[in-house]
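Omission of a single protein chain aside, the complex is shown with its protein chains in their original locations.
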Amino acid sequence: MRVESGLARRVTAEGLGTAFLLAVVVGSGIMGERLATGNTAIALLANAIATGAGLIALILAFSGVSGAHFNPLVTLSMAWQKQMPWREVPVYIAAQLAGAFAGVAAAHLMFGEPVFFASEHVRSGMAQCWSEFVASFGLLAVIIGSSRTKPDAVPFAVAAYITAAYWFTASTSFANPAVTLARAASNTFAGIRPADTPGFIIAQLLGAAAATLLFGWLYPVVQYQEKPTTGCGT
Amino acid sequence: MRVESGLARRVTAEGLGTAFLLAVVVGSGIMGERLATGNTAIALLANAIATGAGLIALILAFSGVSGAHFNPLVTLSMAWQKQMPWREVPVYIAAQLAGAFAGVAAAHLMFGEPVFFASEHVRSGMAQCWSEFVASFGLLAVIIGSSRTKPDAVPFAVAAYITAAYWFTASTSFANPAVTLARAASNTFAGIRPADTPGFIIAQLLGAAAATLLFGWLYPVVQYQEKPTTGCGT
Amino acid sequence: MRVESGLARRVTAEGLGTAFLLAVVVGSGIMGERLATGNTAIALLANAIATGAGLIALILAFSGVSGAHFNPLVTLSMAWQKQMPWREVPVYIAAQLAGAFAGVAAAHLMFGEPVFFASEHVRSGMAQCWSEFVASFGLLAVIIGSSRTKPDAVPFAVAAYITAAYWFTASTSFANPAVTLARAASNTFAGIRPADTPGFIIAQLLGAAAATLLFGWLYPVVQYQEKPTTGCGT
Partner (left out) sequence: MRVESGLARRVTAEGLGTAFLLAVVVGSGIMGERLATGNTAIALLANAIATGAGLIALILAFSGVSGAHFNPLVTLSMAWQKQMPWREVPVYIAAQLAGAFAGVAAAHLMFGEPVFFASEHVRSGMAQCWSEFVASFGLLAVIIGSSRTKPDAVPFAVAAYITAAYWFTASTSFANPAVTLARAASNTFAGIRPADTPGFIIAQLLGAAAATLLFGWLYPVVQYQEKPTTGCGT
């Protein structure tokens, strides 16, 4: 019973945290585009700073409950590293997906946009997919590397990485399948055309797998323990 | 006697800290608008970075005395969580309100504006109120979540959250009734029309109450202790 | 003998650290103004971010030797609080002044400007002096408050405060007599007309004194100890 109750709390935290993450990404994109009067660099700077700052706050707020994955790549990699049981993976991912779409809707309501509307923002081609591979490889590298040696710094490491990755990858670094799917439902600054999502997600999975393999060799493996507070944000 | 003396120190810290918070919010708004020559995105970026940075400094400076609430929502939530006695709540809120107006006046004097002048900045409608509900829910979520598990990181979590919330909410995230009322007395970048303040404050109270209830379930409750250094910034 | 050697190291650290601080302030001001093509908000944003980031690095680099004051206000306040002996105050301040001018010269050489040239940047009037009083009061409040309760966070608290204060005070927050005098020798973005320096310095001394008095009451006083690693950055 205690375990089920624990899972209910963790799933709530994953869903709510992912919802806030998407609200930050989409909401700050809308605000940036509206205010920047055509200067996309300023809009992206605001978007990157808001997302990085939001990640610090959200990981610190939720990691004590669920590990603050907010990302199927992280959940899959944690299970592969035996840091959480595989049977919880589908529940985590379902919560992340539901939360992501709820967060997009929440942002749209704040800015007077339709609840959902398909993006027309084209993001295709090999350079974009290579960007997502690099972005996701780097994200998992940062999460695994920092959580093995400096667990207290993980929220700052992840936030700093994403702030940088908005700028150094040509795709502005989605690096998260739940984020990718939900952003397809937002025809705003942060959107992505639904037809372009499969390529992004495949590249993300490959990048995360490569990082998990390489960092499994670089750092000694830690065994899974029963307490739920392991994961990226702990 | 010692307890009264302790309360005097704490009330001074709450008032002075809230005054500095308002000086930062209003002052950096004026400076940003004056220098940005019409590019509101740059003005808001400066306003958000200054407010976030200021919060880090102010919470670290005052949390050792009063808990660095600077916000009636935080004080009410702390009392509801039994982390401070209800009898101190009115004194804290009075100090926050007095400090907030003093901080607005201090900023106006620095920039050669009238001591107080009513704002004409319209901020009304359901999208704005929904923004304030989301902003206040998130603020209390971040404060409760991070203070339960990573107390040393609370100043950074709160500051990062507000920096993000300036951008991801359509209202630029007031999330604080004392701040809302005092900003009504400033017809500058950060102002709000007095007629729009009741809607903001009701939405803020509802958002903070929802977060306090939900996070009371997500995290185990900690009992109130006599020493005054509990609260959001400890 | 050991004490004299200790003082030599500390004075070197104060001078070198203050030199780097001025190089950051003046150099980033020149770069910002040159690149921003007339948009002063962007120049000040770069100046504020560079100064805040530089302060984190410099306080962490030098606090283990000298306490990383870099500021006569801090040295005077520390001595008043009995955290360092009065006999070392003149040596510290002399090192800060010499370092400040050396740092301005180093920045000018990097950017192909004259070694020294008097500023023509007018910064006068009561609003400017009130700004410097507030800026210096806040700086000492942040240093004393955070160092009493969260010593590891002091570098971040000070840096964050100055980043905010560039924006929320009308004077862009000099808050340091050594910095004020040296910036009078730089006719660039960060300069101040020599005739305006006395008013700034008097306001700074009054603000620092008020904060030292008030925070001596807010926080219990800590006694001076022989080891040199006390001070703002430890």
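For reference, chains read A, B and C in written order, and residue numbers begin at 1 within each chain.
By definition in this document, a contact is a pair of C-beta atoms (placed from the backbone, for glycine too) under 8 Å apart; a residue touches a chain by one contact, two chains touch by 3 or more.
These numbers come from a predicted model, not from an experiment.
Within the full complex, the chain left out of the display is in contact with A, C.
Among the residues C:7, C:56, C:89 or C:118, only C:56 touches the chain that is left out of the figure. In the complete assembly, the contact with the undisplayed chain comes from C:107, out of C:78, C:93, C:107 or C:218.
Across A:9, A:34, A:148 or A:193, the single residue that touches the chain missing here is A:148.
Take subunit A: the residues that touch the chain left off the picture are 39-42, 44-45, 48-49, 52, 127, 130-131, 134, 138, 141-142, 144-146, 148-150, 153, 156-161, 163-164, 166-171, 214, 217-219. Residues 9, 12-13, 16, 20, 23-24, 26-28, 31-32, 35-37, 39, 42-43, 45-47, 49-54, 56-58, 60-65, 106-107, 109-112, 152, 155-156, 159 are the ones on subunit C that touch the missing chain.
By our rule, only the chains that are shown with their structure count from here on.
The touch graph of these protein chains is an open line. Here the spacing of subunit A and subunit B, counted between their Cα centres, is 28 Å. The mean-CA centres of subunit A and subunit C are about 40 angstrom from one another, to the nearest whole unit.
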